[in-house]
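Of the protein chains in this complex, one is absent; all others appear in place.
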Amino acid sequence: MDQNISVTTLFFSFAADRMNAREVSVPLPKGSTLGQLIAEHLLPRLGSESQDWLFSVNQEWASKDRILHDGDEVAVIPPVSGG
Amino acid sequence: MDQNISVTTLFFSFAADRMNAREVSVPLPKGSTLGQLIAEHLLPRLGSESQDWLFSVNQEWASKDRILHDGDEVAVIPPVSGG
Amino acid sequence: MDIMRLTEAPIDVNEALAAIADPACGAQAFFLGLVRNEFEGRASAGIFYDAYVGLAEKELVQIGQELKAEFDIRHVVLIHRVGDLPVGTASVLVAVASGHRPEAFRAAREGIDRIKARVPIWKQEHWANGTDSWHDDPSALT
Partner (left out) sequence: MDIMRLTEAPIDVNEALAAIADPACGAQAFFLGLVRNEFEGRASAGIFYDAYVGLAEKELVQIGQELKAEFDIRHVVLIHRVGDLPVGTASVLVAVASGHRPEAFRAAREGIDRIKARVPIWKQEHWANGTDSWHDDPSALT
């Protein structure tokens, strides 16, 4: 299985409610992008509006063409509401 | 001397320095206005720019046609600089 | 001195006063956000603040650096609480010190605006009737 990687995906706020989890480990083919993770594993459960949300990889804002690596920490950032 | 009144005049900041006093009792003919007090008793020592300053009578802002009465408290208010 | 911090502890305004004290600064502006007893007309008992702690702290530091670069301020404090806060509790503090007041007001306003727009923190309203809703949850409206 050396062609597979595993990324930790974090969920907050109502995204965590929809996933029924704050953290999920997702197996992906090597070379997968953040966009592929979102489209294949997250969108079905987070809803189509999640396409417009922000995402981070290893605590830095990331674009959807970002290539993921084994052990990366991906976070799903729904619209923030601090203050 | 029942045709005379006396008003207490207060000075602050550099106006007090110019008068060399914080408080002066000024005798005036009955019916005198604030403007007359300023022109005859204050301007010569406070300088011509004091014509543009604000004045109060009994702790209320007053215009120069204000008639003064015996015992009134007049205050000379040079440009303020609080804060 | 600057402070940019996420915290579970109560916000201490006196800590911020000490941090930004500077004899060269004639102006200090503070903004405190607090948990209100209602939201959009509905009675609330408190708010749970969820956060992605690591990224939220990085974003607070980034905003603090931006404020110092963009405004003529010498010190900045940005503190945001996480966890369950009852009504009346301070959830966020912005404090800045500068030579004069215009830049202090501008920087403090920008500070809270950028925190609310960018820092990964989320509010869950604890309604007085016992139910909960996440702010900005589209499905909460149905």
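So that you can tell them apart, the chains are marked A, B and C in the order they are listed, and the count of residues begins at 1 in each.
Criterion: a residue touches a chain if its C-beta (ideal position, glycine included) is under 8 Å from a C-beta of that chain, and two chains touch if they have at least 3 such contacts.
Since the structure is predicted, the reported quantities are computational estimates derived from the model, not experimental observations.
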item	value
Contacts of the hidden chain among displayed chains	B, C
Of B:Met19, B:Leu43 or B:Ile77, the one touching the omitted chain in the full complex	B:Ile77
In chain C, positions touching the absent partner	13-14, 17, 21-38, 87-88, 99, 101, 104-105, 108-109, 112
Missing-chain contacts mapped onto chain B	10, 12-14, 16-17, 47, 49, 56, 59-60, 75, 77-83
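Basically, only the chains that are shown with their structure count from here on.
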item	value
Between chain B and chain A, distance of the C-alpha-averaged centres to the nearest whole Å	76
Shared interface positions of chain B, touching two or more other chains	none
Residues of chain C engaged with two or more neighbouring chains	none
